[in-house]
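The full complex has more chains than appear here; those shown keep their coordinates.
To keep things simple, chains are lettered A and B as they appear, and every chain counts its residues starting from 1.
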Amino acid sequence: MKNPVHQPVDASLVPRFAGHATFMRSPAKASAAGLDVALVGIPWDGGTTNRAGARHGPREVRNQSSLMRRANHQSGIAPFDLVEVADVGDLAVQPIDLLAALAQIEQGISSICLEGALPLSVGGDHLTTLPVLRAIHKARGVPLGLVQFDAHSDTNDRYFGDNLYTHGTPFRRAIEEGVLDPRRIIQIGIRGSVYDVDEHAWAKAQGIRIIYIEEFAERGPDDVVSEVHRLLGDAPAYVTFDIDCIDPSMAPGTGTPEIGGLTTREAQALVRGLRGLNVVGADVVEVSPPFDVGGSTALVGATFLFELLCVMAEARSKTRA
Amino acid sequence: MKNPVHQPVDASLVPRFAGHATFMRSPAKASAAGLDVALVGIPWDGGTTNRAGARHGPREVRNQSSLMRRANHQSGIAPFDLVEVADVGDLAVQPIDLLAALAQIEQGISSICLEGALPLSVGGDHLTTLPVLRAIHKARGVPLGLVQFDAHSDTNDRYFGDNLYTHGTPFRRAIEEGVLDPRRIIQIGIRGSVYDVDEHAWAKAQGIRIIYIEEFAERGPDDVVSEVHRLLGDAPAYVTFDIDCIDPSMAPGTGTPEIGGLTTREAQALVRGLRGLNVVGADVVEVSPPFDVGGSTALVGATFLFELLCVMAEARSKTRA
């Protein structure tokens, strides 16, 4: 594809601090029609079991994303030169009724899928990923693979008695529903104290590959990236980037920080290593501005949104070619 | 009553920054048995329509309440000399299921009532006051009067379609349920832009007395206090102190700040003016630490918890006498 019509504001004419804050200063659009990648916010955190605030994530990630420029210096990918990308705004999700909210999210993402665009969303807490996956699964008809950057496996069963839906359970539900193929799930950066020594037994029994931070620290990004490609192959894959995969010194603004995390440099190497995967959607979740410090977490989130966009734009452009 | 057994930590022996943080350094108790006033936290904010965080209110109010001393220099009331007061901890309310949470709160406060203590709670968002009122109403069998310090009337009907229960609706629901007597409700400090010019029409039609901040500014605290006493009389009254009644410069840590509010000095004059009312319960709500600045809002909340305790302790000691 040549010469996409949707272009971000030209920073050589308009200073970065000026203008409406859209994702990476891309055009604001009312729908995903005509887009290859739809940047969309999901401002909802009703699944949060401890410190809420991710509902404010999309706005602050938009703010900090003004610092993004057009091209990736490492990969040479310039996403706005490859595909049509725009900011379709936020899904209108009410904060009071959890099940209704999940339906609203699924419906919003389904619209994007129907219009032929890939969703690249900004949460919101990690439970938002469940209805996103449902929508994509519905559109594509096959169980999806998953690359999950996270401090937590998020495969618990229930919380506070009998609550099935929290940000600690989305991937268990998605597996149970057939939305995800557990043997094509890889979780990277898992760490932190656990409720129980056997907390991850169910996940492992399903076939999920968990790469704890200690294993990652020994192997390094290149080796882990190879395993990701082996595991995911060419089938449709979703990438979910929970900001708490990053060390809290670099991403303090999140609900459940765990020390000893990935550095941004390591995570950049990992995400850039996803080039070549058949990425059909992605998200950045759990950026919680009320717990952020000077916007630093939102900047990390915005940068990984850009890194993911580069991977997705290249994947999409090849599909289109 | 003489020589209550429950006493706060002696600051002349243990520095204020030392020891477990309980409300005003009072003893931690597992139940309200034997207490006159039960200090209790309700860490829940599931009714919040905009910026959440009041779930963290009890903990930070406890922290800042270490600065409280034993006696009120203005009224001369020393509550721990008058009645038995202790901190019975937080109600265990899960953050995921709204209706279940309201039931948990009502049950927790009912227990306190059954044990014969008056509840003095710290929220939590303003929807927590609804189940508290239900519990007290159930225990007493008569509709309650209400003195409400607030920037907002909180008598709206529904939000986001058909949601009946949010922190903008508790007093409408309480009136509908017969828990509150609308002709004995007075709201002080109301202000801020409104959704509709007629937004308060329903409330006024029920007989609620709204004292907007502009009226308050003209009349001053003494005159308003007189009206409160005329309106509330001797029948059981509940006092709810939404921290957003206070100007955001003094109480920034709240979900829906409105400029031009009460000063703390004005509010102290108002609360101290409640002496003589038949106060059967009270609360401080909407302290939202994630939006606070240096603990200042929690300190304001803690100080009004103390001011309310003075009023309640005196009222209770007279009842007991």
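The definition used in the following text is that a residue touches a chain if its C-beta (ideal position, glycine included) is under 8 Å from a C-beta of that chain, and two chains touch if they have at least 3 such contacts.
These numbers come from a predicted model, not from an experiment.
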Please state: how many copies of the shared sequence does the complete assembly contain, given 2 in place?
6
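FYI, only the chains that are shown with their structure count from here on.
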So in the complex, which bits of subunit B are touching subunit A?
45-49, 51-53, 55-56, 94-98, 159-161, 163, 165-166, 290-291
